[in-house]
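Removed: one protein chain of the complex. Kept in place: all other protein chains.
Chain lettering (A and B) follows the sequence in which the chains are written, and residue indices restart at 1 in each chain.
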Amino acid sequence: MKTFEYGDNEIGSKEVTMSVASMVIGFGVLTLPRTIVSTTNSIDGFISIVIGGILILFFTWILGMLTTKFPKKNLHEFTSLIINKPVATILTMIFAFYSMLFVSYEMRGTADISKLYLFDDTPVEVIGFVFLLVVIYAVSGPSSVIIRINLMFLPIVLCILAVLILLNVNFFEVKNIKPFFVTDWLGILQASRETIFSFLGFETILFYNMFLNKPKDMVKSALVGISIPFLLYLLIFLFVIGVFGTEVTRNLLYPTAELARLVEIPGGFFERFESLFFTIWVMTLFTTAAMAYDVTLLALKSVFNKVNRMTLIFILSPIMYIIAMTPQNVLELSIFGEWISYIGIILSMVIPVLLLIIAKIRGVKVNG
Amino acid sequence: MLRHIFSKSRKSNKREKKNQDVKIPSLIYDDLTENLSNIKKILDSPSDLIVRVFTIGESGQSCAVVCIDGLVDKELVNEEIIKSIQISCTKNNQELPLSGKNILTELENKVLSVHELKKADTLDNVMLAILEGDTALFINGINQVLLVGSKGWAGRGVEEPMTESLIRGPREGFTENIRTNTMLIRRNVRDPNLRFESNKIGRRSKKDLIVCYIEGIVHPEILAEVNRRLKCIDVDDAPESGTIEEWIEDSFLSPFPQILHTERADKVSTSLFQGKVAILLDGTPFVLIAPTTLASLFQSPEDYYERWFIGSLIRILRYIAAFLAVFLPALYIAIVSFHQGMIPSRLAFSLAASREGLPFPAIVEALLMEATLELLREAGIRLPKTIGQTIGIVGGLVIGEAAVQAGIVSPVMVIVVALTAISSFAIPSYSAGIAFRILRFATMLAAGIFGLYGIILVYIMINIHIARLNSFGIPYSAPFAPAFYHDWKDLVIRAPLTAQHKRPQYVQTVDDTRSNKGDENS
Partner (left out) sequence: MAKLMKLTGFLCILISVTGCWDRVEIEERGFVIGAAIDTTEKSSDDSFGTRPNKARKEDYKLTYQYVVPANIQGSGSDGQSKGGSGGGNPYFNVSSEGKTIFQITRQLSTQVGRSPYLQHVKIIVLSEALSKQGYLYDALDFFVRDHEMRRVAKVMVTNGEAIDALQVDPKNEPMPIMFLESITQNTVKTAKMLPPTNLGDVHENLLMGTSFVIPRLVVNNKKAAISGAAVFDSQDQKLVGTLNDKETIGLNFILGDIQGGVLEFLMNDQYFAVEVKQAKNKIVTNALDKNQMKFTIEINSEGNIGESYGNLNLLEPKELAEIEKKAEQEIELLVNQVIEKLQKEYKVDVIRLGEQLKQDHYRIWESVKNDWDKGENYFSKSVIDLKVNFKLREIGSSIETVQ
């Protein structure tokens, strides 16, 4: 069976992989090395990432199992099958709210970084506003639009990251990586918590399930999708530490972007690589925000069936904008991010496990 | 999203159809004079209407030949119709049956030596036939009319297509005559499965429209969709296939063409083999091909006729040219106005030196130069061939040089604009070129406000737009997304023909294979 049948709105397994990868690669990569190194030393953060990654893979697997049990149904539908309708509605609403906060966070993060690296005087409000406009444009079509965009953008983003890493090979010093294994377990676990924050985003498969062509592939594609950011984080972390060393990384606000600053293209053709890098990075931030917005809309639509998509967009967008502009500085923004991440952990890890267990206990099956 | 805003106003402006057909009495009477006077009344006796009354041989039965001068092949009418009837009836010296149908059958079988003969019962059909260039043969006392195919008018011969000329490849282009066009297609596709479905378009123009496809390859739903959309067209006239295109395309707001048009016969036949549908319209040499994707805008038949490596490189060049054509001025604006740190110091200093003392900021300068270039281009099209070329080159150089000397624009701007113009000519499809020109202005504005951020936002918006566009149900961004990896062999590179042995997947053809891989031992 082909992934695209003529005229339909369905997606295949490749698309799920790319979507999950796109969603997870977002804001986290830029700050990840610093947050890990704040509690660990040198290359030991590697272990934290591995621990975090394995944990995430496990939970993705759980999510995958949950969704394969209920092919072509979204969260609301199968939760009402598992428990009952009111609980499903509440759960979906919380999910929608969480996604909304996520969009606001991404939007504000993008605006902040753009202001730091690309602009000087332009107010953050305006930067965030036009970003929101573009996201609205993306979201006002069917969901397949965003998924196709992921497919188009992800290779470019991965390319630029590969270029970034390749061009920094010269600065890589092995001595910055040593010594090994000197941090205590507490530090490593604390850092794992930070990595888990960066991995959040895979819960979108709960909603994209209803578009999937071959439901059985969900688990595999989602796992492959998560492993892309996993490998990416490992690689980037390795390089940031190798180039900068632990102490410096602790003091850089956005270590990955600083990595881009170091790049000197041979021949001196092009100087500020970080502007280019960051410009392309906006693409992946955009896909994350657009997907989160799409999930919000899907969630709300599954609860309120009759409402028009465009009406929802017009109502939600101002709210999101106001929420995004509320944090006053970087510190408040990171606290905001932490809250969102905690909610995200509950929603994407704890609740699906509960759902799966209840489903297994009750022996809920879907007919046909 | 724009469509949502605009479509609501579109729906509220529905006009009611008024039947404005002139009443044509639909009967053919037995009496010859009555029929002839009816026809003269309907057409209001134009000067090119020929009514030739004569008798059938010796029988004394009068008949009349009605045709339109200029549309008919005079020799055929004279020799084969009038002469045959006049002479052969005399020669055979037969008693012609006086009653109706037998005369017709007699004429049909033994007398008229023409290859196209039909009978008509109603006057509308007779009118239509006459206006198309057939000859109507009225016989006194019979209420049926013989329609003889006698189309022959002055038209353009088969020439090299003017808009798409290649270095290597057939030089036969379509003409305005739909019969010539179908002939050209048939010469390339000698498959009995080739189907031509005829329709008539235009209430008043009643032009021939032929939907062409190869049965067994094309996906039936695509064909059904094409037919469905064509049926919805209700216009007075469809002067060019562009009108049809506008009626049946998916999104009229998009700058991108969702239906390809071409003058080349080989392009049409290749598309038919890929599983696409061709639409021919009488009166225009431009044939429509549906469905289309973004990738087709970058494909030219020449890629396939030359060696594959060269074809691939040139195709990559086209992609780069498309990128430059849209983004180069915007990048210049962004770098010069916002991100001066991105260029090497020495280049930055030379740029600053060359821009010293200029009155306008980079965005204004760029818009000015681009607007001038667009004007030059439009002017160059209208002028006769020889002057047009010179104006283009000389005008560009002279104006650019003069502007630099006057201190209005910087020399780098002239280079940028020239490079952009050259890049936009490298794209094989003219409508795509126009689309890129529009996008270029949008990108320049965005760059002028937000710099690189603006450029990337516009890039994202263009991508969103392409992702949302469908062409007859096929996503416009296929085979980039959804990813049909097999089609990537023909996307940015052109893989050797021995590697392409399946049809493109995005069209979902019924029959997959198009070439045999061949025996390894041979």
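Simple rule for what comes next: contacts are C-beta pairs under 8 Å (C-beta built on N, C-alpha and C of every residue); 3 or more make two chains touch, one makes a residue touch a chain.
For clarity, every value in this text was computed on a predicted model and none was experimentally measured.
K.L.:
Can you say which of A:51, A:130, A:189 or A:234 touches the chain missing from this structure?
P.N.:
Per the contact definition at the top, the residue touching the missing chain is A:130.
K.L.:
If the hidden chain were put back, which of A:98, A:117 or A:293 would touch it?
P.N.:
A:117
K.L.:
In the whole complex, not just what's shown, which of B:355, B:377, B:437 or B:494 touches the removed chain?
P.N.:
Looking across B:355, B:377, B:437 or B:494, the contact with the absent chain belongs to B:355.
K.L.:
By the contact definition given up top, give the residues of chain B that touch the hidden chain.
P.N.:
Against the missing chain, chain B presents residues 2, 4-5, 8-9, 336-338, 340-341, 345, 348-353, 355-358, 361-363, 448-451.
K.L.:
Where does chain A touch the missing chain, residue by residue?
P.N.:
Touching the chain left out of view, chain A contributes residues 116-117, 119-123, 126, 129-130, 133, 175, 178-179, 182, 244-245, 247-248, 250-251, 258, 261-262, 264, 271-272, 310, 314.
Operating definition for what follows: only the chains that are shown with their structure count from here on.
K.L.:
Calculate how many whole Å lie between the centre of chain A and the centre of chain B, each centre taken as the average of the chain's C-alpha atoms.
P.N.:
A distance of 45 Å separates the two centres.
K.L.:
So in the complex, which bits of chain A are touching chain B?
P.N.:
Residues 2-7, 11-12, 14-15, 114, 118-119, 122, 127, 130-131, 134, 136-138, 140-142, 144-153, 268-272, 275-276, 279-280, 282-283, 286, 310 of chain A touch chain B in their complex.
K.L.:
Please name which positions on chain B make contact with chain A in the complex.
P.N.:
It is residues 1, 4, 219, 221-222, 338-339, 341-345, 450-457, 459-461, 463-464, 467-468, 473-475, 477-478, 480-484, 505-506, 508 of chain B that touch chain A.
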